[in-house]
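Apart from one protein chain that is not included, each protein chain of the complex appears where it belongs.
Take a look at subunit A:
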Amino acid sequence: MTVPAAVRTARRRFLLIGCALPAAITLVAVGLMVAWLPEVPPTVATHWSGSGPDGFGPAWSVPLGTAVLGFGLVALFTGIMLVGTRDGRWGPMLRLLAALSIGTNVLLVVGITWSFGLQRGLADPLDAPGIGLPLLVSTLLAVGAGVGGWFAQPNVTAEGRTPARTVEPLDLAAGERAVWVRTTMMTRGGMVAIIVSIIALAIGTVVVAATGSAAWWVMLGVTVLLVVLAATTFVFRVRVDDRGLVVRSPLGIPRFGVPLAEVEAVAVTNVHPTAEFGGWGIRLAPDGAFGIVLRAGEALQVTRRNGRRFVVTVDDAATAAALLEALSARERVDPPAR
C-alpha cells in the first residue's frame, strides 16, 4: 500500500514543525550562548527562587545542557512519530505531539538563553537579575508556537496498513445469553518501571523527612496517591454481556464502559499507545477517543452513538467484538422494555 498524499503532507509538516524548527532554534541558541561564553562569569546562575538566583553551575554547562535537552526532546518526539506511524497511520495525537515539540522547545530554549544572556558583563552571578520577564515572555512565545504549530498542520486521520476491522457477529440463538470476560494487564516492563519509580519516590520521601524538611508530607501524599493509582490501573477486567461493555479494576473502581444501547459499531484495532493516545494508561486522545491502553497491539474498539470511540487493549478482542456485535444487533431489533 502506498501512503496517501494527505499523510505524506502531514508527516512532512510534522518533520518541519516538530523536528526541523525546534532543532534550528536549539542550534541558534547554543551558538549564541557559546559566543557569549567569554562575556559571562565562569560560574553562572542556573536556578532562581522568588528572591533571586539560588542555583549555580559552570558557564559551559548551560549551552551543553541546552543542546542535550533541546536535541534530546526533538529526537524523542520525532522518534515517537517515526516508530508509531511506520504502518502508515496518522491521527490528531501526532499533530498535538509536533505542537508540543515546538512549544516545549521554545519555552526551554528561549527561557534558558535569555537568563544566560542577562548575565553578560556580570562579575558575580549572585548579581544576576530576576527572570520574571524572560519566563513570562518565553511562556507566551511557547504557547504561541504550540498553537501556531497545531494550526500549521493539516487535520489528517488515516488507519494505515492495519485498519480497524469489523467482525462477523456471534451466532446467538433467540433466547441465548452469553458473557465474555478477560483480564487485561500492563506489560511486565511497564509495571517494573512504575514500581521502581514509586520505590525511588518513597526513598526520596524518607531522605527528605530525615533532613527535617516540611516537604516530606507532600511527597508522602504523592507516593500514596501513586501507589493507589498504580494498584487500580495495572489490571482491568473486561466484560461483555447483555448490559454492554464494562472495564473495571479488580477493586471495582475505577470503572468504565459503554452500555449496550450506546453501542453504534464494534471493531478490533491495533493500538500504538504513543502515536494514538500519547502514552499508556487511561487516556483521552485529542479526537475525543477514550482509551484504556495497557500495552500495544490488539484492542477492542466500540464507537458510541455520539461518534466517540472507546478503546481497550485486550487479547481475544475478536471474540468480544463478535459477541458485542451480536448483542447490540439484537438490542436494535428488539429493545428491551427497561
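In this text, contacts are C-beta pairs under 8 Å (C-beta built on N, C-alpha and C of every residue); 3 or more make two chains touch, one makes a residue touch a chain; residues count from 1.
Note that in this section contacts and distances are computed from a predicted model.
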The complex's invisible chain, by UniProt name, from "Dihydroorotate dehydrogenase", "Putative D-alanine-poly(Phosphoribitol) ligase, subunit 1", "GntR family transcriptional regulator" or "histidine kinase": "GntR family transcriptional regulator"
In subunit A, positions touching the absent partner: 170, 172-183, 237, 239, 241-243, 316, 319, 323
